[in-house]
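Take this structure, written in structure tokens, and hold onto it; I'll ask about it next.
Of the protein chains in this complex, one is absent; all others appear in place.
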Amino acid sequence: MSANLLEIKNLHVHYITDDGTAKAVNGIDLALKPGESLGLVGETGAGKTTSALSVLRLVPNPPGKIIEGEINFNGENLLKKREREMRRIRGNKISMIFQDPMTSLNPVFTVGRQIAENVALHQNVSIKKGIERAREMLELVEIPGGRVYDYPHEFSGGMRQRVLIAMALACNPALIIADEPTTALDVTIQAQVLEIIKGLMEKVKTSLIMISHDLGVVREVSERVAVMYAGQIVEVGSIRSVFQNHKHPYTIGLFGSIPDIDDRESTRLKPTPGLMPDAMELPEGCPFHPRCPEAMKKCSEETPESVEIDERHFVSCFLYS
Amino acid sequence: MATEATTVKVSAKRKQRTKLQETWRRLRKNRWAMGGLSLIIFLALVAIFANQIAPYGYNEQDYLRILQGPSRENLLGTDNLGRDVLSRIIHGSRLSLSIGFITTGIGLTVGGFLGALAAFYGGRVDNLIMRFMDVILAIPGFIFAIALVTALGPSLTNLMIAVGINTIPYFARIIRSSVMSTKENEFVEAARVIGSSDLWIIFKHLIPNSLAPILVQATLRIGDTIIIASGLSFLGLGAQPPLPEWGALLSAGRGYLRVAWWMATFPGIAIMITVLAFNLLGDGLRDALDPRLKN
Amino acid sequence: MPDKLLEIKDLKKYFPTKQGLLHAVDGVNFDINRGETLGLVGESGCGKSTTGRLLLRLLSATGGEILYEGEDISTFNRKKMKEFATKAQMVFQDPFSSLDPRMSVADIIGEPLRVNRVYKSSKERKRKIEEMMEFAGIASRLINSYPHELDGGRRQRVGIARALVLNPDFLVLDEPVSALDVSIQAQILNLFEDLQDEFELTYLFIAHDLSVVKHVSDRIAVMYMGQIVEYADFDKVIYEPLHPYTQALVSAIPRIHLDDKRERIILEGDVPSPVNPEPRCRFYGRCQERKEICQEQEATLKEIEPGRFVNCLLRE
Partner (left out) sequence: MLKYIAKRLISMVPVLVGVTFIVFAIMHFTPGDPATLLLGEEAPPAEVERMRERMGLNDPFIVQYGNFLMGLFRLDLGISLTSGRPVYNEIMNRLPATIRLSAAAILVAIFIGVIAGIIASTRQYTVFDGGAMFIALLGVSMPNFWLGLMMILLFSVFWNNTFGYVLFPSSGFGTLRHLVMPAIVLGTAHAAFITRITRSSMLEVLRQDYIRTARSKGLNERVVIYIHALRNALMPVVTMAGLRFGVLLGGSVVTEQIFAIPGMGRLLVESVRSQNYTLVQGIILTYAIIFSLVNLAVDLLYAAIDPRIKVQYK
């Protein structure tokens, strides 16, 4: 068993505002091996983006604050690093791809410059050398290299997302965090982008954390999947194990909500009733218990520990402990 | 940036408030804005009860006390005709505040009407109105006001008309853009689907939802018009002696700058405080109405 | 013989833009039977929302006819339009901007009643509002809440209650679940099914997501660049798609089945905007099967089997 590239231990992140404290991430544990790809699934407000931003220490502060926990990257705790050391990691060892390609590129600089800037910064080369690298990177994501001198507004949404992927890969990072990279795109364009990500994953041997609300997207590019609910990871395991044998009542509800195109009979969807709790007013005990069809008395009193029910498949639910 | 902090849902348990109450709550938390509001209320009271508050009449001359510095009898000194500067400033507050409100009122009603018309009907109506506004806006405002006062003749009333006209295109633009952006909302379409008439849509949806930015701009504009108007009076093109308009007081004080500094200093401070009060309130309103600043 | 509620014939809507005439809807034909759900799918900018708005006369058509119960809606006068509003309603995509932030839940649901003066007394109106809230699954304690206090799912329920309060027969659902999370989306989809049974509603369900559309529709029409490229019963469109675009669209959906070994069809390029389109098949630029003939003439929607329409020169 090889050492983990990334280990998140008991991470808590809060947003402290005048109206109260939103507990966005509440004690998550995650481990990722080199070259492995993990899907992070959950609905709006589950804490996916906050967890990802925490790894890069980019949670907007104020109001966000990492309350406790460890984020070990190559064995070093990122939360203990100085800002200057962190800057050497961002965009170099760990890079991030954001959700909205229309607003994630700076409109006043050419895309080549924006990629080159990354290269020049971390590899200590001139911007000119960086532009050369940008050209290569664009071709890697199937954009003609000649377009390095074009501005973001001259690209379509799908192309811009590819530019962002090229930018993220420019310094050969060990880990890429993609935050809903295809959510803003049309289906056929999403397919193009996913295809490119899959191809690149085979080529460059990078680890990937793919954040998505879409289980189908995660299945496409990940080996493992973690399901988040109200700032906690309720179930994590290999794609095969989780997709075939999901155990947590929330995961079951999540799968029951998806209209399945391959299911020839139009069966009624079986979503979990109710809403995700307000991060400012999380219930005691297991955060899912008010909506859980299987809730027991214990669930409202204690928070369940995570239990290994299959090889590297963990569930946080009293039903299995 | 959709950080999760901003998508956190407001639970039903928390006290329910309308947008207006919400705005008021946020405004109240802003000390600067509340300071501005208190100042405005104070100034309004001074203006209303000027006769009771002012120690002397605005044109009460005392030839034995000409150009006296601040003293117990005349807290802010006397002018070249022996009139009490403080009393003149107190009486002048009526003029300056009325000028601010009336000119802004003219601009708001006429400009608002034109802007709303342009926004709602669009096309040729819009083009015609807005091109005309562009023409007026191409002449620097203060200079346009000078031209109007020249034509109308210098007097307090004409001053208000000139500054009021000057303010029209300003409001026409703001209201047009505000209504245009409100029109983009799907609830306007929704209102149409259920069979609402144009008038219903304008009065029930467009106007109430466009008011916020207009309110902010009107508040800020009151301060501006007071400065413009006092500037014209300073040049002798506005209120005429012996009216104690603040700009006119300053203008009179200018001639005695070297011998009686208080004559020019205090009316200017009065203008500054008044304008500052409106600006503070306007800024506060803007912040309170901007949902993005809520965190 | 199915009972046709709506017939759409050669519907066109062009918008003037700086670059030229945008053919947002360009010769669309379909009909909707009473009691059925027609799914209208396509990617952004394909003209599906414009079509929905044309059907309710929120936009006036550049050409073509829309017959509602046999009557051309473009000929309706003011009075007829008001009457039409009580029969045909709409649920909007954006649960944020489709509700007036200054109105409470009761005001919003009650507005159609007030505009159309359905009830004389406010008491009757309130009773109706409460009844609609119950149907739409909104807790009665929320009656005086304001939209900004509600989450997306609840807001969408308010929008649904507003659309239903006049007891319409026909609803245009314009991407009603695309802004919602999966579990909320599932709750709302179930609600639509229940309401359809309860009130015998006819739906035009507009969406970009084929799996959602498939789940609720009897028939599906697929749009591309202002035209319908394929139009048939839902199982035909999903499981035996004929048009190359539909085939790509179906294959592009990320699956949750682990044994899915389907070959992906990856389309090249982006969805072009139909500004001054050239007289050739609209899909020509991205089609993997394109032939000479495809750029020589325009393709039109043809019935190749009973009830099955395809807009492709290679499938005729």
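Letters A, B and C name the chains as they come in the text, with residue numbers starting at 1 for each one.
Simple rule for what comes next: a residue touches a chain if its C-beta (ideal position, glycine included) is under 8 Å from a C-beta of that chain, and two chains touch if they have at least 3 such contacts.
Computed from a predicted model, the values in this text were never measured in an experiment.
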Output for the hidden chain's shown neighbours is A, B
Touching the hidden chain, out of B:67, B:81 or B:146, is B:146
Where A:164, A:286 or A:317 are the choices, the one touching the absent chain is A:164
It is residues of subunit B that touch the chain not shown, namely 1, 131-132, 134-144, 146-151, 153, 223, 227-228, 230-231, 234-237, 247, 250, 253-254, 257-258, 261, 264-265, 267-268, 271-272, 275-276, 279-280, 283, 292
Across the whole complex, the chain not displayed is touched by subunit A residues 56, 58, 84, 86-92, 95-96, 98, 100, 103-109, 117-118, 121-122, 151, 153-154, 164, 167
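By our rule, only the chains that are shown with their structure count from here on.
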Per mean C-alpha coordinates, the chain lying farthest from subunit C is B
When centres are defined as mean Cα positions, the distance from subunit B to subunit C in whole Å is 48
Subunit A to subunit C, mean C-alpha position gap in Å, rounds to 32
Among subunit A residues, those touching two or more other chains are 44, 275
Among subunit B residues, those touching two or more other chains are 9-10
Subunit A residues touching subunit C in their complex are 43-44, 156-159, 186-192, 194-195, 213-217, 219-220, 239-240, 243-244, 253-262, 264, 266, 268-273, 275
Per the touch rule above, subunit B residues touching subunit C in the complex are 9-10, 12, 16-19, 184-187, 189-197, 200, 204-205, 208-209
Subunit C contacts subunit B in the complex at 53, 56, 58, 81-82, 84-86, 89-90, 92-94, 97-102, 104, 111-112, 115-116, 139, 141-142, 144-146, 148-149, 151, 159, 162-163, 166
